[in-house]
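Every protein chain but one is kept in place in this view of the complex.
Order of writing sets the chain letters: A and B. Residues in each chain are counted from 1.
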Amino acid sequence: MLNKREIQNQIIQTVKKVKESNPMAGSITNTVTVNFVANAQLAVGGSAAMVYLPDEGEFLAKTGGATYINVGTLLPIYEETLPRTAKILHNLKKPWVLDPVAIGIGALRTQLLKQFKEYRPSIIRGNASEIIALAGLWDLNGGTDDSQVRGVDSTESVQAAQGAAISLAKWTEGAVAVSGKTDLVTDGTIVAYSHGGSDFMEKVTGCGCSLGGVAAVYATAATPFIAALTATSVYNLAGKRAEQSVSAPGSFQVAFIDELYLATPEAIANNAFEIVEALV
Amino acid sequence: MLNKREIQNQIIQTVKKVKESNPMAGSITNTVTVNFVANAQLAVGGSAAMVYLPDEGEFLAKTGGATYINVGTLLPIYEETLPRTAKILHNLKKPWVLDPVAIGIGALRTQLLKQFKEYRPSIIRGNASEIIALAGLWDLNGGTDDSQVRGVDSTESVQAAQGAAISLAKWTEGAVAVSGKTDLVTDGTIVAYSHGGSDFMEKVTGCGCSLGGVAAVYATAATPFIAALTATSVYNLAGKRAEQSVSAPGSFQVAFIDELYLATPEAIANNAFEIVEALV
Partner (left out) sequence: MLNKREIQNQIIQTVKKVKESNPMAGSITNTVTVNFVANAQLAVGGSAAMVYLPDEGEFLAKTGGATYINVGTLLPIYEETLPRTAKILHNLKKPWVLDPVAIGIGALRTQLLKQFKEYRPSIIRGNASEIIALAGLWDLNGGTDDSQVRGVDSTESVQAAQGAAISLAKWTEGAVAVSGKTDLVTDGTIVAYSHGGSDFMEKVTGCGCSLGGVAAVYATAATPFIAALTATSVYNLAGKRAEQSVSAPGSFQVAFIDELYLATPEAIANNAFEIVEALV
């Protein structure tokens, strides 16, 4: 098991490598927060491209360093686009991030999320309710069939999703990041708890989606676990810093993007977190 | 007829209830301003979720406290999604807000807006040209068949739309909000004129759309008339306050979201308005 110092060193290397190499991470993501996703990816040093059509998803999967798939605002064409893109990613062993937002709403979303089980996303990012529901949908331990998702919000605590997160990470052999007051990142072996952030992150739409997009940027340069923890750490750092200068969510979002850009590798690695062994 | 004091008390109760209960108001809305709609809904204390597909629209209609439908950037699937969603809302007597943006452009928009007549939206929000055109499309008094809508802008004054607004409100047994220099809100019996706002609101896309989304949030906790007037009041208050600290529209939008968030129930209720009996 990696110790904390080793993890911090890997975070530093990941952030540096991204800032130096400007890696491309394509996205198929919802229209509500797509602009925030792209700007967050640019702020941390990555490059962004968004598409909707099947062959364009395949193109980004093949040529990008990693891909972000968010099922937020599904269009009819996604029935083709998402499985074809995920299949390429899986076959080429390219890292990809799945955001199962609003799992439970609508037949196509359920169908797509079921299909993704075999394509094993490298990183799964969601709130506690979404992670529990996805484990349930994939018949894994810690999941429930009847988890109640309320639109895009969580009704469960991060702690309640720990078992589901570990099961999902073991299945994918990747990492799972659960967003909440304290964030949880696991690869099925280690669990990291990351601290910081701001209550304003609940008042600005897309903090979760853009975290997924940033995780994809870091996944071009690190293991899924390090990528997910690096993204979570820079989000918690930027949120904590941004709220110090503002009193409301409009200003917060502007300051937050600024802080994503300004965060140094060392500051990101030093953002508070602790690690424990994953027990199931 | 409610007097001004009673209206103000209801505004206060509505704002408080929303801030306490964080109600979900789903939306099917245009991609230009969808992010602004969501962030405005969050800023006033609501919760947001946006979808495009028919069964997802039906899901939000059933589970949300109210729904916002904006016909701004129609997609082909909306031919199914919008009537099915509106039908559920009508059958379940759930409040919903219609924004007939750009009425008159394209065959599908006209077809959908005609269909909505029988589903009687609880609140209709638009600029003067849109309200007059919708009354015309629905063969109601005060409307005209040949009202000239210029893209998304109004070519008519709010005053010119008063008859159409009253007719629409009587038909729906809900409320109509007409946006302009002075805003008008009516339930067909009372007409309220709400003051404030800022010229910068014409220079930032989505002030109208997001007002509709916020009206949906308040409609989870109040009558259509009170919900529409509360939304209009907080917009006029936030606009007036935001423009005091800025000199251009980029900064204005940030400050505006901040002021939506910071506005207290009492300040919203005390934003200048007067009421008169609706005469037709």
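In this text, a contact is a pair of C-beta atoms (placed from the backbone, for glycine too) under 8 Å apart; a residue touches a chain by one contact, two chains touch by 3 or more.
Predicted model only: the values in this text are computed from it and were never measured.
Contact with the chain not shown here comes from a single listed residue; of B:F36, B:F59 or B:Y193, that residue is B:F36.
Interface note for the absent chain: among A:M1, A:I77, A:L92 or A:A107, the touching residue is A:I77.
Where chain A meets the chain that is not shown, the touching residues are 24, 26, 31, 34-35, 38-39, 42-43, 47-53, 55-56, 59-60, 63-64, 75, 77, 253-262. Contact between chain B and the unshown chain involves residues 30-33, 35-36, 72-76, 102, 105-109, 150-153, 202-206, 246-251, 253-254.
Just so it is clear, only the chains that are shown with their structure count from here on.
Between the CA-based centres of chain A and chain B the separation comes to 34 Å, rounded to the whole angstrom.
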